[in-house]
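Data first, discussion second: the structure below is written as structure tokens.
A single protein chain has been removed from this complex, and every other one stays in its place.
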Amino acid sequence: MPTSQQNPATDPPPLIQAQALFCERDERILFSDLHFDLTGGELVQIKGSNGSGKTSLLRILCGLNEDFSGEILWKGEPVAEVREDFLASMTYIGHRAGVNRILTPRENLRWSASLQAPADDKQIVEALGRLGLRAYEDIPCRNLSAGQTQRVALARLLISRASVWILDEPFTTLDVHGVKNLENLLAEHVSAGGAVMLTTHHPLSVNCKARALDLDQHRINS
Amino acid sequence: MPTSQQNPATDPPPLIQAQALFCERDERILFSDLHFDLTGGELVQIKGSNGSGKTSLLRILCGLNEDFSGEILWKGEPVAEVREDFLASMTYIGHRAGVNRILTPRENLRWSASLQAPADDKQIVEALGRLGLRAYEDIPCRNLSAGQTQRVALARLLISRASVWILDEPFTTLDVHGVKNLENLLAEHVSAGGAVMLTTHHPLSVNCKARALDLDQHRINS
Amino acid sequence: MNNAREIQDIKGVSTWSAFCATLRRDLVIALKRRNDLLNPIMFFLIVVSLFPLGISPDPVELSRVSAGVVWVSALLASMLSLDNLYRADYEDGSLEQLLLSPQPLYFLVLAKNIAHWLISGLPVVILSPLLAYMLYLPSEAYWTMVLTLLIGTPVLSLFGSIGVALTVGLGSRGLILAVIVLPLATPVLIIGAKAVTDVMVGLPVGSHFALLGAILALALTMAPLASAAALRISVN
Amino acid sequence: MNNAREIQDIKGVSTWSAFCATLRRDLVIALKRRNDLLNPIMFFLIVVSLFPLGISPDPVELSRVSAGVVWVSALLASMLSLDNLYRADYEDGSLEQLLLSPQPLYFLVLAKNIAHWLISGLPVVILSPLLAYMLYLPSEAYWTMVLTLLIGTPVLSLFGSIGVALTVGLGSRGLILAVIVLPLATPVLIIGAKAVTDVMVGLPVGSHFALLGAILALALTMAPLASAAALRISVN
Partner (left out) sequence: MWLWFAKLGSPRWFYELSDKWLPWLYLSMLIMMSIGLFWALLIVPEDYQQGQTIRIMYIHVPVASISLACFPLMAVAGTITLVWKMKLADMVAQSVAPIGAWFTGLALATGAIWGDQIWGTWWAWDARLTSLLIQFFLFIGVIALRSAIDSTDAAAKACAVLAIVGAINVPIIKYSVDWWNTLHQPASNFSMDPVSPNPPEVWVPLLVMICAVYIFFAIALILRTRNEILQRERRSQWVIDLVAREKNV
């Protein structure tokens, strides 16, 4: 539901509030006066045709893209002021997986962990196994297939104890089991009070509180 | 149906025949003794979980990957001997789109055309329009979104008059309309006597002769 | 590789058009990235001007080393720019398209090499007299230097192309490329620089030019084949 | 950027561990590509030996230019290897992960720079005496050269990092990098080479070392901040 209809007194401030976001890419306005918020325990799927600005929006949200106007609040405060707290509790996985091709999945995850939330080797192996990469822990990622690489990237979600997941087309190149698997992960995370914001073109079937934000018509339909 | 059951006397040799293909990647056998053939007027979807060897198979078919054993026939002759004829009538679109980020879609297509089948500017604009990229002909591809880039790559199918299309996950990052659109293209091409071999993890719904080749169990199920 | 000729005969016309299209494409890309045109010159300028700084501003000494310095800088400039030869195409998949073209790879590779030379080699050649002047090269040696560079730099592009083609698939770049290419390029360097210094002391240089020409001819015929083979391997 | 300090105070421990992890990661990557360790040395060797080939094998002339040649080659070696600093991370998206880390970017970038120096700078320093010998550098100048290189090469890595960070987003590499970095690095080159040549003629060199040290200190404090900012811009 749009922020305006919400009563700030009753419920705690949502994790992320976007206010009057405006972004234009070479003369074309992608979205203007975009309001929405993301609270714990819900999943927001950003819909929209190709080139409608989903990726741009996600990158703006997590601060990778700065040419926009508008206000982004983290737990009610401007994100700029609480940046490190925000980053500490947010995980972003974009079009590019962020997996080094020379290192093995294990090493890749070890580094990611050290960047955000320390995780020991057991957790890492667990996470990889959870994503069906058992026995692939020590194969250089260059020798992994497209989908396997994507799985390595997704394993980050399990080891980072972030409350907000921002995923850009996480289902790409995943096979049927992989998709199921990820959908369960998302559901779990949301049911555990986490928040997920993702884009995908494939019909999502998660059993948790989920709504869609359609960029083709800038409004939230609950 | 497997080659063995087919009577070569009656029908013309299929476009592509794969005989006893064997491929192993670092000690893991992807497929061995794989027989199948691709005839005009049919679409073969290669199924298989992540890492089952779909991409490898396609790259082997179009000659980009050479570490395999087995025989590949083009119209009944070993592909090595009729290579240029084969290449002239085959189009491959892989995980990597093959779209230069600095050139515009128009320029990209112009070059692709010159490589395989000459196409004039009208055809190119037409092809781009057909894929919903009207008004994007002259924007540098670096400024295109993931899906739009993929569409530029797909436009090659329209300008190349190839009879065989080999597509590796062509639906990635396409939005709903894009998917429909591509499925129609495939159906048209097949109905017109062309042959398509593709991999995808999303449920395919094309109204033309289509069968699946599941790599997880090496046999063709019609 | 050696069926290149036959194919050309089969569809000579479209081979020619593919050649032109590839050449034009690479040039357009370079033009759009304007600094691709500027860079070789700038690099050449900077490296050459590093030497008076590093060595000594004394005209006599400089004029003695000038020929060598100009040549070494030219060599490094064309080597640094090599990186852009197949890299982008490999990463965005255009290279696969190139390999899957029914046209003989020899000519497509040749087109790309020529484009590379036009972008990185030619400007250096044109700029060299200025730098020679800055390094107090005796004026009688100017023409020799320009000519040797004119014959030598294409060889550098052609040899370099082999190195890039071999290494394009690898994660790490830059240095391994240099390690492979530079030794191959030494003869050109030696002969070119030698020709210039010989002219300065008034020796005949015909033989040097003959040699350079021979090397160029060899490179033109062989190098693209090697590059093509190497590309096939790297993409595999 | 300048809130780096505060954050560090907030969670110093994990900042330290992130620093180590990043350093280790880059070193591991280099070790896995074994030739990443070999190449800087080989490149250095090859480039240095290009000059005698280009200039002249005469010991007297060579010994005069040797200091400059060694320094220029070291500069080029560390510059060529720069390309591997952020490039791969940018292409595979690791860089975004780095930027999205709650840890202060200053230290992560510093870790990467140190790793780069250990891989590409240190070997060059260690090898330099051999090359100095091959170029007939007077033996009394050896120590000065090694020390200047020891102080100078880290500066090259740190400055270079800024250049790479600025250009990592661009399609064309190699040269634009050189064009940005070389001017930044020239002061170091001049001072370093000058110190060596001064020793050769028996002048005092304390001031040169002081200057180099000052530059190094400056680079250590400022350069990583600049690189971090530049990375933010390029990824944007």
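A, B, C and D label the chains in the order they appear, each numbered from 1.
One rule holds for everything that comes next: a residue touches a chain if its C-beta (ideal position, glycine included) is under 8 Å from a C-beta of that chain, and two chains touch if they have at least 3 such contacts.
Just so we're clear, the structure is a prediction, and the values are computed from it rather than from any experiment.
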| item | value |
| --- | --- |
| Which of D:14, D:49 or D:73 contacts the chain that the document leaves out | D:49 |
| For chain D, residues in touch with the removed chain | 33-35, 38-39, 42, 45-46, 49, 52-53, 56-59, 62, 133-134 |
| Interface with the unshown chain - residue positions in chain C | 159, 162, 166-167, 169-170, 172, 176, 179-180, 182-184, 186-187, 190-191, 194, 211, 215, 218, 222-223, 226, 229-230, 233-234, 236 |
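Here, only the chains that are shown with their structure count from here on.
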| item | value |
| --- | --- |
| Where chain A and chain C are represented by their mean Cα positions, the distance between them in whole Å | 46 |
| Between chain B and chain C, centroid-to-centroid distance (C-alpha), Å | 37 |
| Centre-of-Cα separation between chain B and chain A, whole angstrom | 32 |
| Numbers and ranges of chain C residues touching at least 2 other chains | 33, 88, 91, 171 |
| Contacts with 2+ other chains: residues of chain B | 95, 101-102 |
| Interfacial residue positions of chain A with respect to chain B in the complex | 25-26, 48-51, 55, 95, 132, 139, 143-148, 151, 169, 172-179, 201-202 |
| Interfacial residue positions of chain D with respect to chain A in the complex | 7, 10, 14, 17-18, 20-22, 25, 28-29, 32-33, 88-89, 91-94, 96-103, 108, 232, 235-236 |
| Contact footprint of chain C on chain B as seen in their complex | 62-67, 83-85, 87-88, 90, 92, 94-103, 107, 110-112, 114-116, 118, 140 |
